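These notes are about the structure you will find just below.
What you see is the complex with one protein chain gone and the rest in place.
Note that the chains are named A and B in the order they appear, and that numbering of residues resets to 1 at the start of each chain.
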Amino acid sequence: MEFREKSKIMDGAAIEKALIRIAHEIVEKLKTTDDLIIIGIRTRGAYLAERIVDRILEISGVGVPLGILDITLYRDDLTAVASQPVVHSTEIPFDLTGKRIVLVDDVLYTCRTMRAAIDELMDFGRPSLVQIAVLVDRGHRELPIRPDYVGKNVPTSRDEMVDVEIDEVDGKEQVRILGLVEGKAGK
Amino acid sequence: MTNFLIKGGRVVDPANNLDGVKDILVEKGKICAVSDRIEKDGVRVISAEGKLVLPGLIDMHVHLREPGREDEETIETGTRAAARGGFTSVACMPNTDPPADNAGVVKFILSQAELTGCVRVYPVGSISKGLRGEELSDIGELFEAGVVGISDDGEPVSDSNLMRRALEYASMFHLTVISHCEEKALSSEGIINEGYVSTVLGLAGIPAAAEEVMVARDIILAEMTGASLHIAHVSTSGSVELIRRAKSKGINLSAETAPHYFTLTDEEVRSFDTNLRVNPPLRTVRDLEAIIEGLKDGTIDAIATDHAPHSVVEKEQEFALAPPGMIGLETAFSLVMSELVDKGVLSLEQAVAKMTVNPAKILGLDAGRLNEGADADITIVDPDKGYTVDAERFASKSKNSPFIGREVRGMVETVIVAGQPVLENGKFVLEKK
Partner (left out) sequence: MNWKRKDLLGLEELKKEEIEFVLDTADSFREISTRAIRKVPALRGRTIVLFFLEASTRTRVSFELAAKRLSADLVNISSSTSSMLKGETLKDTIRNITAMEVDLVIVRHGMAGAPHWLAREIEPGVVNAGDGCHEHPTQALLDMLTIREKKKKLEGLRVAIVGDISHSRVARSNIWGLTKVGASVVVAGPPTFIPPCIEKMGVTVKYRVEEALEGADVVMALRIQRERQGKNLIPSLREYRKIFGISRERLRLSKPDALVMHPGPINRGIELDPDVADGPQSVILDQVTSGVAVRMAVMYLLCGVGKEAISRQLSAVSKKQKAESL
């Protein structure tokens, strides 16, 4: 399968703006930063979560704890091990019981990743609230999960891909929609 | 009994220093004439153009398993395997159940061979009663019953005095003592050759010394007694050296090796294929090279297979539990052709001698040569025909060969025993001798 860029939907500035807006919305919606924990989902979600924590610090002057989830071990498709790089560990060095949690990821699609993340979270305690923040919501949900904070809603078709690139991982900042190159669709 | 004329083949008969295109006339089971061109009306002609015509091959070391382990091999299946491999005579070791330590068992083997065998069977009697290494068997009775040698093969004769007495006593009948050289205290619980491979695999090793100590002892006893000693399945470079030196001193001894010792090494065992477990074990490349050198310079007189059939049940086990031994009758000649003759190690004449006249001499058999008047035991081979060793084609009841799947050259086509074709163009034509 080969993909080709169809359109660029966010550049670095747009990503930054979206994250600032999400940070504002979190502080506003949750009233206080008490008991708030931001948890990013590896790999890109973790960096986005870190940026949101920074923005919240700028807005409210409070340093909110940051956690990182690696959901590999909670996936429902173990069969993909052979095509995956090494598993990274989860870093949640605090009890989540009674905490209010915002889970951060780059793209919301089928929601299977998010389900795995929620499952894993529950093994760290009993949070009082779990909310979801994503940079891009591209639709096509397969589970009854809905985001609370969205950077950008992007309607897509199923054979398209949303490709998020951020500095910390990819060395550049952009969100693109990729389309399948015609005639090269393999089975 | 049909008469026939084998025409146009390359006759290789080392006993008579003969190598050339000849015709052979067989009448009444005997070789009637060997000559450049024989014309005779009214006899069947077997065309051997482009083929090798050899004295029937002799395997001086096989295990036919009958009586006792007829599930693994019988005299019937074992001799069929022999015929497929080009052998017209085999000498079978006495470690059957009951063992060939008395005239009764020897007579049974001979009568079974008469009834069911398709090649000649020469029993070897045991040195000691029950192969226990304690008391001499009734060697005189064994001799009368028809044994061609004595051996406790499978087990060494650990008691040096027993070995001494066996050599002395057997010499009275001009019987060769065939020694399975293994110092049990040294081979101990060993499974494979002691060396780098045993170190890596963590399998208990059998040092070369376990064989060599006994070869040395037996040479000393042979020198002391003047009796005829034959060293079975030589596998180490040290043994070759000891035998070479003994021969140069004029000591009365001979030696054999088996095809697996000049084709395989312990490196192969890394696969844990139980068909590679054999006793003595496969050794190192250095040993393999020394064996080849020994074959070349005549230190090793004979190539014998040590054909040791084992059932699938016994071989499909943990490596250390699988009994040692591999079958060899049906692959030996092709391996000799492919690994020794083709590679220029031995001339065809030398190779044939080690599988015909030499073992015949060691055992005192009037066989292994194409003299006029001799029994017509003849093997015809297509030397250029290559093939893949296929377990399905084995006539042996057992399939424990590590050579399955190997590409070899030299296909046995026709085997004649006492003037009777047993195998023609690779197909059995006569089931019994």
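Methods note: contacts are C-beta pairs under 8 Å (C-beta built on N, C-alpha and C of every residue); 3 or more make two chains touch, one makes a residue touch a chain.
Predicted model, so just to flag it, every value in this text is computed and none were measured.
K.L.:
In the intact complex, which of the depicted chains does the undisplayed chain touch?
P.N.:
A, B
K.L.:
Looking at A:Asp70, A:Asp148 or A:Glu173, which makes contact with the chain not pictured?
P.N.:
A:Asp70
K.L.:
Going by the contact rule already stated, which one of B:Pro55, B:Gly86 or B:Gly205 would touch the omitted chain in the full complex?
P.N.:
B:Gly205
K.L.:
Tell me which residue among B:Glu318, B:Asp366 or B:Glu392 touches the hidden chain in the full complex.
P.N.:
B:Glu318
K.L.:
Using the document's contact rule, name the residues of chain A that touch the chain not shown here.
P.N.:
Given the touch definition above, chain A has residues 1, 41-44, 70-75, 77-91, 95, 105-110, 112-113, 119-120, 123-125, 161-163, 186-187 touching the missing chain.
K.L.:
Where does chain B touch the missing chain, residue by residue?
P.N.:
Considering the whole complex, chain B reaches the absent chain at 194-196, 198-203, 205, 272, 313, 316-321.
Operating definition for what follows: only the chains that are shown with their structure count from here on.
K.L.:
Quick one: report the Å distance separating chain A from chain B, using the average Cα coordinate of each chain.
P.N.:
Those two chain centres are 75 Å apart.
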